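With one protein chain removed, the remaining protein chains of the complex are shown where they sit.
Right, chain A next:
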Amino acid sequence: MIGGLFIYNHKGEVLISRVYRDDIGRNAVDAFRVNVIHARQQVRSPVSNIARTSFFHVKRSNIWLAVVTKQNVNAAMVFEFLYKMCDVMASYFGKISEENIKNNFVLIYELLDEILDFGYPQNSETGALKTFITQQGIKGQTKEEQSQITSQVTGQIGWRREGIKYRRNELFLDVLESVNLLMSPQGQVLSAHVSGRVVMKSYLSGMPECKFGMNDKIVIDKAGKGGVTDEAGKSDLGGGGSTSGKQSIAIDDCTFNQCVRLSKFDSERSISFIPPDGEYELMRYRTTKDIILPFRVIPLVREVGRTKLEVKVVIKSNFKPSLLAQKIEVRIPTPLNTSGVQVICMKGKAKYKASENAIVWKIKRMAGMKESQISAEIELLPTNDKKKWARPPISMNFEVPFAPSGLKVRYLKVFESKLNYSDHDVIKWVRYIGRSGIYETRC
């Protein structure tokens, strides 16, 4: 299991050091600093073995978090734990920075004592932790409160406490997708996928039971075959703004927040859960079929002699004309020996940024089914470097108001049997946002 956890600043000074196992000595702290943080060559793996001791590390801004062990631990668990640790710290004191860590070191030690016991991760849900790790002491609690805390921390529904009350029961549901593309210069899709997240903010009283439905192909096909009337008919949540008229989408894979009953999903493919309070990520999913690619980039790079390049890039928007894409940015890489650039663009603003070795072209808004063009002349300094320019891909950023995967929310039902509010009393909001992930076209 985890033998110890250290936090360092960018210089390699220890900010937090907590050792859980007897086989980890003080020298482990130094070993990591010397061999990883101060290493002459950048370390090329997040796992390193130094003198039969294994170190796992992640970096957040310029802070290093390292876990050390001498045993054959579950490596995936260690990294998941480190991420979780970062989340917990961030929710307690905001950004993970040297200043914040130093200011909260007592709290961090208290957290580390609670969420790792003898190197075994324990309940690390911030909702639960915040009920009893408060930096205020827990003196004033009544016996009932105490046992409520312990039953929440250890219980089946560790993510939600009882007795939550809201005057207005409200639900916000965001479908956030990032669409990834790798395209060849000839316009052939080398790989494309959407990784999406369903993020919810729930402000619901009591212990509500929720059921979430979307246009998952498997569910719809099953319903169609069985002749069951489609629940989508009475859905009040349909909509979105996808251009495609297709009814259902094929989801390659999805993962769920721990509140979702996985066995039920496995057997019936229904998503039911008791939600955490406040904001959380309900599910993640991935699709690869029938993706709507919101933009197409057509590059043309011509080398004119040894000291000049001509670049022409056309972008075409590919969605309903009534919708608007925002925050569009095209990044055209330039060689290292660029001496000067002249740009002409029809729309938006374009600038050559020498420090980033790229021409950055920004367009605020663009409607569907439009196209725009930029052309640039790049002057090069003559070099005798034999190696050719690597031609990194042209990348793109944007935001569109629909889900490129075609996902639609069919329903989200809330049942709370003990309190007297019904599904109809809950105010629900749904939003679809599609963003570019790694959206690249080779040139």
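Heads up, the rule we're going with is that a contact is a pair of C-beta atoms (placed from the backbone, for glycine too) under 8 Å apart; a residue touches a chain by one contact, two chains touch by 3 or more; residues count from 1.
Note that in this section contacts and distances are computed from a predicted model.
S.K.: Out of "NPR2 like, GATOR1 complex subunit", "AP complex subunit sigma", "Telomere length regulation protein TEL2 homolog" or "AP complex subunit beta", what name does the UniProt record list for the absent chain?
M.R.: From the choices "NPR2 like, GATOR1 complex subunit", "AP complex subunit sigma", "Telomere length regulation protein TEL2 homolog" or "AP complex subunit beta", the unshown chain carries the UniProt name "AP complex subunit beta".
S.K.: With the missing chain put back, one of A:Asn62, A:Ser91, A:Ser191 or A:Ser322 would touch it. Which one?
M.R.: Result: among the candidates, A:Ser191 touches the missing chain.
S.K.: Considering the whole complex, which of A:Glu162, A:Asp221, A:Asp252 or A:Asp425 touches the chain not shown?
M.R.: Considering all chains, including the one not shown, the answer is A:Asp252.
S.K.: Touching the hidden chain in the complete assembly: which of A:Ser61, A:Ser263 or A:Ser417 does that?
M.R.: The missing chain is touched by A:Ser263.
S.K.: Could you pull out which residues of chain A are in touch with the chain that's been left out?
M.R.: Spelled out for chain A, the touching residues are 1, 13-17, 19-23, 26, 29, 44-47, 49, 52, 54, 56, 58, 69-77, 79-83, 99, 102-106, 109-110, 113, 117-118, 120-125, 132, 135, 137-139, 141, 143, 146-147, 149-151, 153-156, 158, 182, 184, 190-191, 193, 195, 252-258, 261-263, 265-266, 281, 283-284, 286, 386-388, 390-393, 395, 438, 440, 442.
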